[in-house]
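Dropping the structure in here first, questions after.
Removed: one protein chain of the complex. Kept in place: all other protein chains.
The first chain written gets the first letter, and so on, giving A, B and C; residue counts start at 1 in each chain.
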Amino acid sequence: MDLIIKNGTVVTATDTVKADVAIRDGKIVAMGADLPLDGAKVVDAAGKLVLPGAIDVHTHLAMPFGGTTSADGYLAGTRAAACGGVTTVFDYPMQRKGMTIKQVIDSKKAICEKEACIDYAYHCIITDLNDGAILDEMESAVASGITSFKCFFVYKKEGMMVDDGVFARLLLKAKEVGAMLNLHAENPDLIDYNVEKFLAEGKTSAWYHYLSRPEYVEAEADKRAVHWAKHLEAPLYLVHMADKEGLEAAIEAKKENSNIYIETCPQYLEFTSEVYKRDDGRNFVCSPPIKGQESQDALWKAIKNGGIDVVATDHCPFQSHEKDWGINDFTKIPNGCAGIENLYPYMLSAANQGKLSYNQVVALCASNPAKIFGCADKGSIAVGKDADIVIYDPSVDFTISVDNMHSDYDHTIWEGIQVKGYPVQTYSRGRLVYDHGDFVGEPGWGNFVKREKRPTK
Amino acid sequence: MDLIIKNGTVVTATDTVKADVAIRDGKIVAMGADLPLDGAKVVDAAGKLVLPGAIDVHTHLAMPFGGTTSADGYLAGTRAAACGGVTTVFDYPMQRKGMTIKQVIDSKKAICEKEACIDYAYHCIITDLNDGAILDEMESAVASGITSFKCFFVYKKEGMMVDDGVFARLLLKAKEVGAMLNLHAENPDLIDYNVEKFLAEGKTSAWYHYLSRPEYVEAEADKRAVHWAKHLEAPLYLVHMADKEGLEAAIEAKKENSNIYIETCPQYLEFTSEVYKRDDGRNFVCSPPIKGQESQDALWKAIKNGGIDVVATDHCPFQSHEKDWGINDFTKIPNGCAGIENLYPYMLSAANQGKLSYNQVVALCASNPAKIFGCADKGSIAVGKDADIVIYDPSVDFTISVDNMHSDYDHTIWEGIQVKGYPVQTYSRGRLVYDHGDFVGEPGWGNFVKREKRPTK
Amino acid sequence: MDLIIKNGTVVTATDTVKADVAIRDGKIVAMGADLPLDGAKVVDAAGKLVLPGAIDVHTHLAMPFGGTTSADGYLAGTRAAACGGVTTVFDYPMQRKGMTIKQVIDSKKAICEKEACIDYAYHCIITDLNDGAILDEMESAVASGITSFKCFFVYKKEGMMVDDGVFARLLLKAKEVGAMLNLHAENPDLIDYNVEKFLAEGKTSAWYHYLSRPEYVEAEADKRAVHWAKHLEAPLYLVHMADKEGLEAAIEAKKENSNIYIETCPQYLEFTSEVYKRDDGRNFVCSPPIKGQESQDALWKAIKNGGIDVVATDHCPFQSHEKDWGINDFTKIPNGCAGIENLYPYMLSAANQGKLSYNQVVALCASNPAKIFGCADKGSIAVGKDADIVIYDPSVDFTISVDNMHSDYDHTIWEGIQVKGYPVQTYSRGRLVYDHGDFVGEPGWGNFVKREKRPTK
Partner (left out) sequence: MDLIIKNGTVVTATDTVKADVAIRDGKIVAMGADLPLDGAKVVDAAGKLVLPGAIDVHTHLAMPFGGTTSADGYLAGTRAAACGGVTTVFDYPMQRKGMTIKQVIDSKKAICEKEACIDYAYHCIITDLNDGAILDEMESAVASGITSFKCFFVYKKEGMMVDDGVFARLLLKAKEVGAMLNLHAENPDLIDYNVEKFLAEGKTSAWYHYLSRPEYVEAEADKRAVHWAKHLEAPLYLVHMADKEGLEAAIEAKKENSNIYIETCPQYLEFTSEVYKRDDGRNFVCSPPIKGQESQDALWKAIKNGGIDVVATDHCPFQSHEKDWGINDFTKIPNGCAGIENLYPYMLSAANQGKLSYNQVVALCASNPAKIFGCADKGSIAVGKDADIVIYDPSVDFTISVDNMHSDYDHTIWEGIQVKGYPVQTYSRGRLVYDHGDFVGEPGWGNFVKREKRPTK
């Protein structure tokens, strides 16, 4: 035995039990009362929760956007992740026109191998079918462990949108080869119409970012995507769902046993569109924008009753001086916010305060992502799983600040937010990577997660 | 260590892992790879699934009905349960007018202590508030571990029905004291109307049992119960839900975060109302009756997507000569069918054939019942839980027959039904009680399960 | 020709046209431009609307209640009706246990023949099937022109409620014989529970009348009634619908082509439950009570889109000293309010202010009631119809006061309410009965309206 975490309360999506956890060669090899120590290192988790590490299935590291790059690269992003209790991170490499899936993925592999402090996987963003070659390549991509692909119902003028026909082709091919299609759903035509109108009227503040992509603009695209997935009987994963009407349509389809999965993000659960009226409103600019109170209420309701499957971050921070580009024109603000280090503390704090159960948080942030995306060795504290473990102290108070985060960004939308309880240690395959406030891992430790394909029947 | 189950695949509601399970003093004390044997008895579960024992939360043992008593008493019923992989059974003692809750429960305790082969708990059926004394007594009943109560929206002429006012009082008191109200929902007035009409028309076969309590007759009562629970914001557990319209209303309310829980039974999942046209139709007579194909489809849909929380049996068999009382008058047929020994094999067989996952079956038959009804030590294979364990062989074929069942009844509606896979051993708190076809337990082994109350906020 | 109404704008449910209307022998015999005068009396309606008289299908005249009788008898009630543009009134005679339908109706006939100033019809309230004799009598009642029957889902302790079985029998018999069942839907058990609780807590003001019968208490009964009507495929007319949830369920069933008809009343459209907090709150006490803003909004929405079929009054005023009986106990307040003279002016004023169209008001208050209840000669300005006509001046302002009403009551909930536009003349079968503020009709003029039965197929 290498390590024994003793005296803690182990939380899975189902159970909450007192049990020691024994780790050997990066795996959980035993759980029990009074496990023999066998010379293992012992960590005392008395009074603490022992949780599976979170899997943040939605991040954009080192992502080019509007002439710059998101503030966290693979090193900083995975470092921050580890310090927030995330032990696996999914990145979204994006195809430029003409690239094969393999080229897209390979372009990231070398840097990740060098920089990643925790394990990582890729969803591949598809923007162009390359006359069908991409469809042909999907099966081998799945065989190589890339089992999810993403596309946009937005960014039409930017040439990144897929139309409904391409979307249908991707849905059907993904279903055929055991992959999952992810979708960012907003309606580009209405956004463009609104933007043109607002700019013509001199309405340029961050508030108009929201007003140009309000609830019904996201809802249309959500509903359309759900419609196709339902009728084509293909699995679909909706990323960063933020509005009530789209959410309800997706949940309705799930009730009809469509294979639809819903993700939302902490920023949609904590803030409302009112933030865009703040002086620092541009820092909150992301797409889809944060919506109104009704949508936030609907998201929380669905979090509680299982309507939402996953909470992930869409982590994509930009520096203040980059956000400032949009001071006089909201369309110039780089889109995206920080979150990777806040996900698990935020959700666990909600559990700690009784909004939902710890088991539910584990399901939303670890077990469900692992199952949905085929990470067989991840997502639970169970014998045989990777020893991706977070030790969580429910008794401490913590106030989030850019100063106590471990990213490279220079500000955070979470500044000043207080959480109850906080991770004290994070283990990645049995190796301590975060310890009482400090990153103690190393670049290059992280491994690529080769994922299992979905059953294709 | 007393016992180690080696080499099996452990299934919980969340995880499916290879792990040995070590048991001491009736508890699961460790799970792991290659646990030290320490002189423990070893059972090899290679190629088998290691499952938590099922919790059948709906049975009527030794229940008086229409001048007779249900065919399985506490000994036979719990013996059959053990042989079907059930390790905890809930009985429904019924209040006669004027009795206190304590009197109702105490009337069963002595016999259960003597006869029960596995652990047992009670839901107490309330038919009369005793001028409010019952309401006053509910809190102490909860303190004694009786945390659920049942009432009827039917059996009006029999004096067992509660009206909506009594139902509201029970709902609100249960909510206040941390208990759960269970309900059998059918509309008595329409049943009586239909029965009177059919008998007057000389329509007396079992088919008219169904036609006198068809889908819409159950649905009305389901919907009414859901309405009150939703608006009074009180928890409600709907037993033996069998019809589509009521089911959909209940699921809709759950989506609104009403605390509604839904149970169905294997007979509603396997058969349709067509059975009542068979020569032996009267053997299938139970209330509510088995419904049509549309309802069965709706039940399966909800089983798959989590709309239904629990599958239990409503086990209440009668002997053939008793069922025969109704040959010429369906109203004379004692209501109820066998099921306690078929629940887990039937549901696991469905998983084995791909209709749902094993994890889901564990949730429906073990984890969810344990959580909903406050059995803290039951319902999962996890360190610290009672060693209520079933070893299941997915590879065998089994044809159900009264000859290979372990009840006292002389026929079964499940005769000839084939299942894929079957339990090979059942352990009750670590003691082997069923072994490859034979009951090997003992009367009196079973303990009363003192349950935890629900949070009352 | 006896009379020609010239130069007016004729409004039907469909059309709005300039046309003269010629009347002979109490009938409309011609409509046209410049009809020949032929020595007829001529009334100039230039600038006025020429409307069919309203049909108030819900009134309680001389109704015994709690030791008194509603303030308006047949004379006063029909006099007030005429002055408010109502030309046909439906009364609700109530069966006492043991009475035949014929006895119930006959008990009213003599007095109506003597007192009624306008035409009248009866819905017969059934409280007891007399061992089925009532069901047997329904066909002959229909033959005599009594084609609608009413029952209560409330007033259980008062012995006036029908249970669901009796309701089903009435629904099915009504369907068979071409009649319509009307229903007052509230849940008595919850009311009784609430009342008992409030009185025990010393909560005795009119506000607790509302709180003891709030939205969900009416909604349950509405939904249950709709359920039976839908599944038994029988026509049902829901009187005085006042709550959103019940309304939506009824409209949903209409969308499924159930034969459900919905009535609401002006008091539910104008006031909210806030009135029960007023010092004179007891004057507004009626059952069902006026509901909250959400319900009022839902009613108006359904008024506009055709979800509601009829607006009628439930006219049943009591004198102030009678209302005062309940100053210290809301259960002692006689239930009912005035409205018969306000119906048409109120609804037409809403049209005048653009909330809906005049055609819609004519449909809601005249054409629809006539069609639904089989008044073949009533409800429209069309050749061959009875000359029941209102001349309406849209340009005047009118403030309602007990002083300018024509009832026998001593106060009105409508005191001070301002309407835009007001009737200037009412004709009953061609006879002027109301003229610029004055009643000019005569007791005994009114005829019994023998109604047509519904198609029975």
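We adopt the following convention: contacts are C-beta pairs under 8 Å (C-beta built on N, C-alpha and C of every residue); 3 or more make two chains touch, one makes a residue touch a chain.
All values reported here derive from a predicted model rather than from experimental measurement.
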item: In the full complex, displayed partners of the excluded chain; value: A, C
item: From C:His60, C:His231, C:Lys385 or C:Arg429, residue that would touch the chain that is not displayed; value: C:Lys385
item: Residue of A:Gly165, A:Gly202 or A:Gly416 in touch with the missing chain, whole complex considered; value: A:Gly165
item: Residues in subunit A touching the chain absent from view; value: 163-169, 187, 189-190, 192-193, 216, 219-220, 223-224, 227-228, 231
item: Residues of subunit C (touch criterion as defined above) contacting the omitted chain; value: 10, 12-15, 17-19, 22, 29-36, 251, 254-257, 301, 304-307, 363, 367, 380, 382-385
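We adopt the following convention: only the chains that are shown with their structure count from here on.
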item: Chain occupying the most central position, where position means C-alpha average; value: B
item: Gap in Å, rounded to a whole number, between the CA centres of subunit C and subunit A; value: 59
item: Inter-chain centre distance, subunit A versus subunit B - centres from mean C-alpha coordinates, in Å; value: 40
item: Rounded Å distance between subunit B and subunit C, as computed from the means of their C-alpha atoms; value: 51
